[in-house]
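Only one protein chain is missing from this complex, and each of the others stays in its spot.
Letters are used for the chains, namely A, B and C, taken in the order the chains are written, and counting of residues starts over at 1 for each.
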Amino acid sequence: MSNFKYVLKNENLQKTVIKVGETKIGEDFLLIAGPCSVEDINQVEEIAQSVKKSGANVLRGGAYKPRTSPYSFRGLGLQGLEYLRYAGQKVGLPIITEVCDTRDVETVAYYSDILQIGTRNMQNFSLLVEVGKTNRPVLLKRGIYSTIDEFLNSAEYIMNEGNQNVILCERGIRTVETEYTRNTLDLSTVALLKQITHLPVIVDPSHATGRADLIEPMCLSSVMAGCDGLEIEVHNSPDKALSDSEQQITPEEFSKMSTKIFKTVEFKKNL
Amino acid sequence: MSNFKYVLKNENLQKTVIKVGETKIGEDFLLIAGPCSVEDINQVEEIAQSVKKSGANVLRGGAYKPRTSPYSFRGLGLQGLEYLRYAGQKVGLPIITEVCDTRDVETVAYYSDILQIGTRNMQNFSLLVEVGKTNRPVLLKRGIYSTIDEFLNSAEYIMNEGNQNVILCERGIRTVETEYTRNTLDLSTVALLKQITHLPVIVDPSHATGRADLIEPMCLSSVMAGCDGLEIEVHNSPDKALSDSEQQITPEEFSKMSTKIFKTVEFKKNL
Amino acid sequence: MSNFKYVLKNENLQKTVIKVGETKIGEDFLLIAGPCSVEDINQVEEIAQSVKKSGANVLRGGAYKPRTSPYSFRGLGLQGLEYLRYAGQKVGLPIITEVCDTRDVETVAYYSDILQIGTRNMQNFSLLVEVGKTNRPVLLKRGIYSTIDEFLNSAEYIMNEGNQNVILCERGIRTVETEYTRNTLDLSTVALLKQITHLPVIVDPSHATGRADLIEPMCLSSVMAGCDGLEIEVHNSPDKALSDSEQQITPEEFSKMSTKIFKTVEFKKNL
Partner (left out) sequence: MSNFKYVLKNENLQKTVIKVGETKIGEDFLLIAGPCSVEDINQVEEIAQSVKKSGANVLRGGAYKPRTSPYSFRGLGLQGLEYLRYAGQKVGLPIITEVCDTRDVETVAYYSDILQIGTRNMQNFSLLVEVGKTNRPVLLKRGIYSTIDEFLNSAEYIMNEGNQNVILCERGIRTVETEYTRNTLDLSTVALLKQITHLPVIVDPSHATGRADLIEPMCLSSVMAGCDGLEIEVHNSPDKALSDSEQQITPEEFSKMSTKIFKTVEFKKNL
């Protein structure tokens, strides 16, 4: 185990609670939902309304999209941030969006309530330092092939700059299985992180599996593994989505799912 | 996807139910418990009594132990089979034990109610053919680095010989993370297998994590992922165990855990 | 590092030399060639004659074939052994073939000059023990996802039974890259094994890459990494081969390649 100063539980700090909007992350169950990419103002507003009704407490949407190929849709940029903020304010939800470039940190922090660091940037140390200097909570996704030790060290980078509000997010790792599922959701790491760190730990089942039909069981599994929240991609017409069409679910599916998620959260509390 | 004749769901077969003792595997929740290795008659009998009380419906114990090093304890062999059967009969539990050698299949099938194929033998095709010729149910563990396609093909080997009573078992795969957890439990594969195959699918959280303190959350997670059962290593004094001492739990721990497991099974049924 | 009794270099043993036919393996460069599977008597005889002319000193051919799917060609069995031995004797080459089942060890040892343990059986410990009791040299292939430590432990199993004539074979491991190459040839392991073990270490570039066009550069690379030999699949008409058609090369290609291989071996000696 590396030498950590901040991330581990200690006598004085057993649990970090982060207030975003009305939600006390770490105590209240965090349910982030929204489209993979912000595509247009109507899309994001429509989705925002429906996920809010279903109990989501944070709205997600990608404006700067890291894509493997330069020829894929890379997001609407600043325009996307505007749309997302507008939709969030309209329905009364705080927003989260990814930041990929040190030069964009100030702007994204201006628009967004939570800053998301994506899996490919988990070891973009300049970016970690930069978000560590803001006063925005940071959701840090685990790298697709990162060890737990590396993951915790990346959180340490942010906290070492003064920003203690870090949320860890398991989102699937790359393993031998790539044909039937996109990645492998590592829930033992969620249970382990809950034991050793005081930070909130959430799960992104959408990227972890890459399949809409596995999201519900993985959400319920994640709750029982002890996670503090979920981030789920929801799209009003997944088959027309400009990115990740296979793993997004509809608002209707999300509505049914969220009912089961909250029931499971309650069940676990009383177990 | 490979060309499969037997393992996939089809119009006529949505669910295979396997009767072992009083338990209808695939319908009733299967709870296999017992020591990693059979060490002596008192040990196995004592554990058998306590896990039976806690609701286990099959007793496990290793007599032929595949070990990485030739200098590790390799099990009591035939003597171990005798002890295990004796303990099972005494407390009224069917037994399961691993078979590693084609030459032992007849003997192990004589003693044991279920034949276990371990992770290292998932592609020992001679052995698969041989257990496929018996009339004993076979619990097939996923190879530590096997794809879902390879796993299903190995089940296909057994079924192709006429034995349709195969139980699939996810037991953790080898990934980037080896410092904090021994392997990575792949629960998305469990959810996926439940969708495409009619065979019962169970989870072994003991080998998957290699840590006693992660077994409970992984058991409850597995239930919500849709598994049909669990196989858990229980030892009366884990720190003195001749194998896998770090991942075995005590009968007392198992008792508390099984209560939560059965509650979760009920909760899921009614969700 | 595990506790090893036999595999590591020590004061008294820096290099094991194994005599097979006229070849002193460990001193003379070992060049094993032949078809993936023995298909018929003419095929194997024709290939044997040509590879002998090109400098091969051992003839390979599979009679018992481990295949992922039960519906793939699984080899001619005993008939294949007969054909292979006949061809070897006719052209004056010792033979090597795989053994997969403890019950076949005696028979295969009767026919074959070297026993091959395939990648899927590297941790089939019963089989390792059984070949360890014979007086035939054993070529042990590294498991597709085995660590160096596990590999050496498997050699230790064989040597612990009394058979000191073990040849280690790197044949590619499973990694992130599966689209362009079948496996990843791990040549740093070859260099490392040459430093710590006294056993001969060879390379199988055919399975490692799964592509005929990469075999030549990988052969020459392997020589410079310090290997003691190569095992190459050669087929008189690769596109009609009953197994591994994409990675087999023709006798003509092998002839040109072997010239370069031997030149590189000479070059390295004098470097």
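Details
One rule holds for everything that comes next: a residue touches a chain if its C-beta (ideal position, glycine included) is under 8 Å from a C-beta of that chain, and two chains touch if they have at least 3 such contacts.
Owing to the predicted nature of the structure, the values given are computational and were not obtained by experimental measurement.
Across C:L76, C:I114, C:V223 or C:I249, the single residue that touches the chain missing here is C:V223.
The chain not shown here is touched by just one of C:T107, C:Q164, C:T184 or C:T250, and that residue is C:T184. In the complete assembly, the contact with the undisplayed chain comes from C:T175, out of C:N42, C:T175 or C:S237. Considering the full assembly, A:C100 is the residue among A:L59, A:A87 or A:C100 that touches the omitted chain. Here one chain is not drawn; of A:S37, A:N153, A:S221 or A:T264, the residue touching it is A:N153.
Checked against the full complex, the candidates C:I148, C:I167, C:L199 or C:A241 give a single residue touching the omitted chain, namely C:I148. Listed by residue number, the positions of chain C touching the unshown chain are 1, 145-149, 172-173, 175-181, 184-189, 191-192, 194-195, 208-209, 211, 213-214, 217-218, 220-226, 260, 263-264, 267-268, 271.
Contact between chain A and the absent chain runs through residues 2-3, 5, 66-71, 74, 100-103, 120-121, 123-126, 144-145, 149-150, 153, 156-157, 160, 174. Touch with the hidden chain on the side of chain B covers residues 145, 174, 176, 178.
Basically, only the chains that are shown with their structure count from here on.
Farthest from chain C in terms of Cα centroid separation is A.
Between the Cα centres of chain B and chain C there is a gap of 34 Å. Shared contact sites, meaning residues of chain B that touch two or more other chains, fall at 145, 149.
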